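Here the complex is missing a single protein chain, while all its other protein chains stay put.
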Amino acid sequence: MEEARRPNQLFRNLNAKFAAIPMVLTALVVFVGGTIWTIVYSFTDSRLLPRENFVGLAQYERLWSSSKWLISIQNLFIYGVCLLIFSLVIGFILAALLDQKIRFENTFRTIFLYPFALSFIVTGLVWQWILNPQFGIEGVVRSWGWTSFSFDPLYNADIVIYGILIAAVWQSTGLIMCLMLAGLRGIDEDIWKAARVDGIPMWKTYLFIVIPMMRPVFITTLVIIASGIVRVYDLVVAQTGGGPGIASEVPAKYVYDAMFLSQNLGQGFAGSTMMLLSVLIVLIPWAYLEFGGKKRG
Amino acid sequence: MPSVVVRDVSLNFGSVEVLKSLNLEVGRGEFLVLLGPSGCGKSTLLNCIAGLLDVSQGQIFINERNVTWDEPKDRGIGMVFQSYALYPQMTVEGNLSFGLKNARLPKDEIATRIARAAEILQIEPLLKRKPLALSGGQRQRVAIGRALVRDVDVFLFDEPLSNLDAKLRSELRVEIKRLHQKLENTMIYVTHDQIEAMTLADRIAVMRGGIIQQLDTPQAIYSRPVNRFVAGFIGSPGMNFIEGEVVGGAAPAFDAGGIKVPLDRYEFGDGGARGGKAVFGVRPEHVALGDAAAAMPCQYDVEVEIVEPMGSDTLVWGKFAGQNLSFRVETERAVSVGDRVRIGFDPGRASLFDADGGERI
């Protein structure tokens, strides 16, 4: 009870610190510790089990000369760029349409958002079935008499990533629409009135006034989509399993396969470190803009 | 000729009647203030005049043209909003010119108009800045400028000063008045601030519940409010209301629990001096004290209960016929709690309201 006179800094808010132990452990041990551990071991020649035999950048050299990894990166790039564009454009247009004081707004929103409640596994399996060349869209169109019709993305190595994209857009656009709608509803209504008094057509108001005003919403959405893109895994596993051949491999799957299927931990660590790097490239400028900028006024 | 005419305009949102068959005529060059508590429909009415809201019934004329179905941009109006509603990504110049460019005005015409507006509002040094880099007062000036460059006859203001602090508000108030004197445009101005209304208006329309309660000059509204609501809304500190009874007859008087106030100097309305329950209203600044009281037709003694010094004068509270009565006293006069003082007022400057409906008697 001596401390009662002049409380020790360490024991102030003791309960709060006690309560924060899980958070501190998670942050330090799992997030920081785990990440550093993986980066460090990516410089070893670990195979079935991690071991401390450092081989410099050998794992990375091997990674970037592996055709499976190169295809993964290429797929991720196509998938990422297309998903960003499609989900932002479609998401924004849907949000703008829903924002026109329309009837049945709730119904439409419920319809656009329900896929987001479903897992990527379910999404992948449904679209695998719809895109089935024998019974799915291709089969149906052919049965109407257009026998040369061809739409079999999941069985065509050249376009398989677009098949996955269709499913991804279906699953995730609802979320983007909701974020955009929240952003639109946050725009001062007087701005719309002022634009109407100024006689500015609606599309111009969106393009030159509202969208620039929603920049923070767009940036946040971008970060959310981007961090989801890098993680894409379940969808590919369910929809194509990486096939045909290795045509629809993605980095996350490469890492999993290396770690848990082909006993090649070092490759897995190197691959996941590259994934981390790509996220940081998006994340650091964003965090700087979002938080660093504010502090400096 | 009237500049703006609102004829039998009603507006319903679903089953809620926001405006109830409203009529209003605003003269050319007139400064009309729509005044009322929040939710009274004043902003709604302004939005209807601007064309930002469709009316449910009735017509709106601007410059003798029926604009009921016209788009806001075709109505010949400029509008200033409470939140300024400046386009944040554009410079001040961009804000002023965006609407004009859109209307495909020639470049030199746009430049002339911006230069003129900037000169009038003294915002020339700000033209290249963005709204975020401006102070509240400067933003509001730019917002006024955006209405100015439209070169229209009718200006609509939707609580333009409510987001500013008290000092800036009074500064800009004077500027708006100056602007009106210079431009001689018709201005319709919405506010809930009665001081703004009194200082700016040629006429004030006091609104409540989608109905115009009284439409008159500030002076008339101040001295002859048509009902208890208007009387209580205008004036600060508020009017004293004393409940009692009107005794009619040859020498009408107001009887508040035995204390009689003769009403021979009071100007009764059309109904005359009917007897019955009533409310007697007298403004604190119309109650005199001491020597001044001696000159008043009615004099009473009251005990001082509370003293509120306000700087320029002091508000004193006492009991009159068992009910609260406040009155204004010069700061110099020393009044303290417990003093018995003699007060006096002139029933000719007071108001009498029906106890039930609150209408002026």
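All chains are identified by letter, namely A and B, in their written order; residue positions are counted from 1 within each chain.
Here, contacts are C-beta pairs under 8 Å (C-beta built on N, C-alpha and C of every residue); 3 or more make two chains touch, one makes a residue touch a chain.
In the analysis below, contacts and distances are computed from a predicted model.
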{"item": "Hidden chain of the complex, named as in its UniProt record, picked from \"Transcriptional regulator\", \"Phage shock protein C (PspC) family protein\", \"Protocatechuate 3,4-dioxygenase\" or \"Carbohydrate ABC transporter permease\"", "value": "\"Carbohydrate ABC transporter permease\""}
{"item": "Contact partner of the left-out chain, one of A:Ile78, A:Leu113 or A:Ala157", "value": "A:Leu113"}
{"item": "Selected residue (touches chain absent from view) among A:Gly80, A:Pro153 or A:Gly271", "value": "A:Gly271"}
{"item": "Residues of chain B (touch criterion as defined above) contacting the omitted chain", "value": "2, 5, 7, 25, 27-30, 54-59, 61, 64, 66, 68-69, 202-203, 217"}
{"item": "In chain A, positions touching the absent partner", "value": "9, 12-13, 15-17, 19-20, 22-24, 26-35, 37-39, 41, 50, 90, 93-94, 97-98, 100, 102, 106, 108-123, 125-130, 132, 135-136, 139-140, 143, 170, 174-175, 178-179, 182-183, 217, 220-221, 223-224, 227, 230-231, 233-234, 237-238, 241, 251-252, 255-256, 259-260, 265, 268-269, 271-273, 275-276, 279, 283, 287"}
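We take it that only the chains that are shown with their structure count from here on.
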{"item": "Touch list for chain A against partner chain B, complex", "value": "188, 190-191, 193-201, 204, 208-209, 212-213"}
{"item": "Touching residues (chain side chain B, partner chain A) in the complex", "value": "47, 50-52, 71-74, 77-79, 81-89, 98-99, 102-103, 146, 150, 158"}
